[in-house]
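Yeah, one chain of the complex is gone here, protein chain that is, but the others are all in their spots.
Let's look at subunit A:
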Amino acid sequence: MEGIIHRIQGLSGKQDDWRSLVQQLDNNLDFLCQSRLAIDEIYGQLNPESHGIGCVYLLYCKTKDAERSSSDEMFIQQVRDLCVSGNPEQLKFVRSKFCEVCRIFTEICRESASRAMFGITPLCVGISKVRPSPEHLTSIHADLLQLCLVAKVFKPALPIVSQRILYVTKDCVQPRDFLLYYYYGGMLYTALKDYNKALDMFQLAFTMPCHALNEILVETYKKYVLVSLIVHGEVQSLPKYSTNIVQRLIKNCCAEYNEIANACSANKLDELRNCVEKHKNLLTKNQNLGLAMQMIDSMCSRSIQRLTETFVTLSLTDIAQEVKLPDAESARSQVLRMIEREQIVATIDEEKGMVSFDTEPDKATSQQLLLRLSKQIEVAMELNEKLRQADEDISANAAYLSKVSIQERQLRWGDSEWAATGAEEMLDVGEKPAGFNFGRS
C-alpha cells in the first residue's frame, strides 16, 4: 500500500509518467479493491491538485464496495474535493474512471434533496474539467441534471444544458447516458416553463438512431405529447429522420396519451377534461398529471388565439361566450394576460367593451428580424462546416473504405447475394456516428 502511494506521488509530477502510472495502478486494481478499508487511511496523503490520477483510482476502488453506507459522508466530501480542486489534465487522462466515480457519487447524492443540492456544484465543475470541448457530451451531464431535478434547483445547470452538443465523448458515454441527458434536460426546461426548448430536448432523445424501443424513449414520448399539446395544440408528427422502429411502434406504447391528443385536437374543453379525468390514475403514476392540467389551461388561450384568425374586432362578451368563460370581465383579464405574454397582438377598448385584433406584423421589429435571421444563417453555416468535416472523416475511415471497395468488387463480379449483405453492413457503418446518417454510394 505504501509503495502505491509512493509511486502515485512520484509519477504524478510529469505528464510523460502518467501512462506508466495508470499502467501500474491498473495492474494493482484487484489488490486495491480488496484493501478498500486501508484506502481511507492513506487517502489523506494525496492531494487532488497534484495527484488527480491517484485520487481517481483510489476512489474508484472504493466504489466497488458493496456496502458503502458507513463512509458515505466521507466519500461525498472526497469526490467533492476532487471535482473542485483536481488537476483538469490529470482528470481528463483517466476520464472513464472519473465518470464512474461521479456516477456512484450521484447515486449516493440523489437519496435526499439536501445531499443532491450539495452535489450540484462539484459536478458542474467536474464537467467543465473533463469534457474535451464544450460541445462534447459526457456521462456526467445526465448525472448533473438528475441531481438538479431531485434537488429542484435548476439555475446552475442552465449554462450546461443551453450549450449545443455536437459530439459524444466516446470513452465515457453510453447510449443510455445520451437518452437520459435529453430526457432530463427536457424535464428541466419543462419545469422552468420553457416549453419550446423542452420540446427540442425530447425530440433529440427519440430521434436517436436505435434498433429497439426502450423505456426511456417511451417516457420521453409521453412527455413530448403533453408538451407539444401545450405549445402547438396538437402532437407534431415525428421527424422523417427518426428511426423506422420508433415511428412504427412508439404510438402503440402509449394509447392513453393518443386518446388525450385526439380529444385536444377536437377543441372541445369538456371532452378533454373528461379524458384527462378518465386517465387520471395513469397520469399520476407517470407523474404527468401536472403537465396535463397545464395543457387544459393552455387550451383556453389557444381558443382565443384562434379567434384572432377569424375576427378583426369582437366584443368581450362574445369572446367569453366563444371560449366558455363566465363573463366579460374574465375574458378581459384573459386577453390582457395573453397580450402581456405576447401571445396575441390586440387592443382593448374598455369604453365600448370591444377588442380589436391586430394582424399586421409589428413594423418596429424588422430590424430585430434581420438580426435574428443573420444569427440563424451563421449557425447554419457553422453546422454545415461541421457536417462537411464529419463527412470527410467518414470517407477517410478505413473500415468504411474497405466495405465500400468489397462491395464494388462484388458488384463488378455480379454476385448479387454478396452485394446485398455488403450494402447492409455498410449501413451500419453509416449509422455509427450518432445523429449522422449519410451512407455514401
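Note that contacts are C-beta pairs under 8 Å (C-beta built on N, C-alpha and C of every residue); 3 or more make two chains touch, one makes a residue touch a chain; residues count from 1.
One rule holds for everything that comes next: contacts and distances are computed from a predicted model.
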{"item": "Protein name as given in UniProt for the chain not displayed, \"CSN8/PSMD8/EIF3K domain-containing protein\", \"DNA replication complex GINS protein PSF2\", \"RNA-binding protein 48\" or \"Protein wntless\"", "value": "\"CSN8/PSMD8/EIF3K domain-containing protein\""}
{"item": "Contact residue for the chain not shown (choose from A:L29, A:A113 or A:I406)", "value": "A:A113"}
{"item": "Of A:M1, A:V312, A:M381 or A:A399, the residue in touch with the unshown chain", "value": "A:M381"}
{"item": "Residue among A:C61, A:L91 or A:A346 that touches the chain left out of view", "value": "A:A346"}
{"item": "Residue of A:A191, A:V231, A:L249 or A:L269 touching the missing chain in the full complex", "value": "A:A191"}
{"item": "Absent-chain interface as seen on subunit A, which is shown", "value": "113-114, 117-118, 120-121, 151-156, 191-193, 333, 335-337, 339-340, 346-352, 356, 362-364, 366-367, 370, 374, 377-378, 381"}
